[in-house]
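The other protein chains are all here in position, but one chain of the complex has been omitted.
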Amino acid sequence: MKAGEIADLVGGALAGDRDREIRRVADLETAGPDELAFADGERALALAARSAAGCILLPEGASLSRQTTIAVPHPKLALIRAAAALHPESPVEPSIHPTAVIAPSARISAEASVGPHAVIEEDVKIGPGTSVGAGVFLGRGVEVGPRCRLYPRVSVYPGARIGSGVVIHAGAVIGSDGFGYVFAEGRQNKFPQLGRVVVEDDVEIGSNATVDRGALGTTVIGQGTKIDNLVQIAHNVRIGRHCVIAAQTGISGSVVIGDYVAMGGQVGVGDRARIEDQAMIGAQAGIPTGKRIPRRTVVWGTPARPLAEFKKIYAHLSNLPKLADKIRELSSRASRKRG
Amino acid sequence: MKAGEIADLVGGALAGDRDREIRRVADLETAGPDELAFADGERALALAARSAAGCILLPEGASLSRQTTIAVPHPKLALIRAAAALHPESPVEPSIHPTAVIAPSARISAEASVGPHAVIEEDVKIGPGTSVGAGVFLGRGVEVGPRCRLYPRVSVYPGARIGSGVVIHAGAVIGSDGFGYVFAEGRQNKFPQLGRVVVEDDVEIGSNATVDRGALGTTVIGQGTKIDNLVQIAHNVRIGRHCVIAAQTGISGSVVIGDYVAMGGQVGVGDRARIEDQAMIGAQAGIPTGKRIPRRTVVWGTPARPLAEFKKIYAHLSNLPKLADKIRELSSRASRKRG
Partner (left out) sequence: MKAGEIADLVGGALAGDRDREIRRVADLETAGPDELAFADGERALALAARSAAGCILLPEGASLSRQTTIAVPHPKLALIRAAAALHPESPVEPSIHPTAVIAPSARISAEASVGPHAVIEEDVKIGPGTSVGAGVFLGRGVEVGPRCRLYPRVSVYPGARIGSGVVIHAGAVIGSDGFGYVFAEGRQNKFPQLGRVVVEDDVEIGSNATVDRGALGTTVIGQGTKIDNLVQIAHNVRIGRHCVIAAQTGISGSVVIGDYVAMGGQVGVGDRARIEDQAMIGAQAGIPTGKRIPRRTVVWGTPARPLAEFKKIYAHLSNLPKLADKIRELSSRASRKRG
């Protein structure tokens, strides 16, 4: 692709060599003469001035004298667009590997691919353009929509429904039993775990993440939501659309999460908490059982507090030894006076 | 099943239509005329009054005028009993899938089932009524008792012993090497990890959980203990009977946990800590290395403290900015007096 074509694709203003041949996207630091990079922020722009990249995406208003550049409103987003053109995903080659074990009643699109040692049980449906990786397990009645990508060793328990364009990374488990017990007669009695999981369109789920099915109802992961590695989603959780949930976060049973929620890594959310639209939860925060986090709130810490409050308390926390000294001083002065 | 039969089964008092046909258990919110639900607590009872459920389990003393109900001492437990009758687990159909790879010396009960692509090494024993899922790996000498259910892609390292009635969810790893190194001569030297894992009867282990074998001794998970998804159990840990350990909790090496202990999610327990019978550990708590948590204690926070103390401190923590203001005020007043 020529630099000029990329500028047209991303709707940017080119400065420099319009015919420069670009083959790949790369980091500013390592990019070479046939690579496209992006720079945003002061530090990156300084780096960009010394970069050997063949072409650099810049924020509007910025410029570099010696390089071929494309000015755009959002350089990182423009890189995403350009990368999609420079590195198109290899199309799924329809095929069913002879070592896959497929139940006779499974309906697999003629345009899907099923990898070696996959196991596909009765009544499974797989849509066109979907690739099912090596060793994937799809339990009885699972439905997988079109254009999904299931990486190796994904396990999907019976009855789960997966929309279109869903990506599930290696080792993730979808639809396992929720964790619910009633203690009686000296032992833990398992509450029935008979519900389902629905993973809506364009969701991405990270490696070795786990999503439990509903106990009696349904666990839902809303459209466009992105879930990182090793995240745990418990039974009956309902997550809205276009959320991002970073690695190792755990969402307990019956939690409700709105749309456009962002959660840092290692967050813990207690049973039945409610996190409203566009809330942001800082890494390692703990949301107590039943707690409501209002729309657009930014919270931090355990138990989670609004960010401003959290910052104030933690500043005082650092001062605690000095405060204690001060109190001792005041106290002894008061005693002396009394004496 | 008729409502009257369910009432007999759970030992409850029926009010309403004894012949009502019930096919399934369901949530109060979604239950229809052929479904059984339960209600406990004020909010649920209000919901129950408007529920379309064919039959509702209620706590003794409660009643609903227009519905068929069964009054019992413990409605949720009664639902568990009824669900066991309405949704009996499908019996294991004895079979060995032709794609499973089974060592000649393995002894598999004629009443067990082994799924596609399972790999069963030398000297493994599998009891009757046990189902081994697709792609499960059982290393040399592993013993699995009767009536166990190993879901797809479970990996069990050589020598582990698994009791009867044990459930292990997809992707869990049992018996991997513990994490022990001695730093010397500029590198980490691995301590021998030669011990075993014993998983006692009626244990349940969640998806992608990991349980390491003992270094020289044995890692033990006691009878009836339930372990959620993504939990880590390190080498030489000994967990007692009928504990519940929620998702993403990590138990470090040589920790000893008593019976009937309950642990929230994302708890961290340091090396050689001791948690005594019936202790409760709040979510995200951190138990320091070597710490003892006495019998029946409820602890919370990092480092973990008794709940009452934790609550008091955290209440004051919120007040810290105000306390600091107060001190400043007292201090300046004191100075003025001196002046």
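Per-chain residue numbering starts at 1, and chain names A and B are given in the order in which the chains are listed.
Just so we're on the same page, a residue touches a chain if its C-beta (ideal position, glycine included) is under 8 Å from a C-beta of that chain, and two chains touch if they have at least 3 such contacts.
Source: prediction; values computed, not measured.
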| item | value |
| --- | --- |
| Residue among B:Gly135, B:Gly159 or B:Gly282 touching the omitted chain | B:Gly135 |
| Sole residue of B:Ser51, B:Thr130, B:Thr210 or B:Gln278 that reaches the chain not shown, by the stated touch rule | B:Thr210 |
| Option touching the unshown chain, where A:Gly12, A:Pro59 or A:Gly115 are the choices | A:Gly115 |
| Selected from A:Ala170, A:Ala184 or A:Leu307 as touching the chain missing from the view | A:Ala170 |
| Interface residues of chain B (partner: the chain not displayed) | 99, 101, 117, 119, 135, 137, 153, 155, 157, 171, 173, 176-177, 179, 181-184, 186-192, 194, 208, 210, 212, 216-217, 230, 232, 234, 248, 250, 252, 266, 268, 270, 286, 302-303, 305, 309, 312-313, 316-317, 319-320, 323, 326-327, 330, 333 |
| Hidden partner interface residues of chain A, rising order | 24-27, 29-30, 74, 76-77, 79-80, 83-84, 87, 97, 99, 115-117, 133-135, 151-153, 167, 169-171, 202, 204, 206-208, 224-226, 228-230, 242, 244, 246-248, 260, 264-266, 283-284, 301, 314, 317-318, 320-321, 323-324, 327, 330-331, 334 |
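To be clear about the criterion, only the chains that are shown with their structure count from here on.
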| item | value |
| --- | --- |
| Geometric centre distance via CA averages, chain B-chain A, whole Å | 26 |
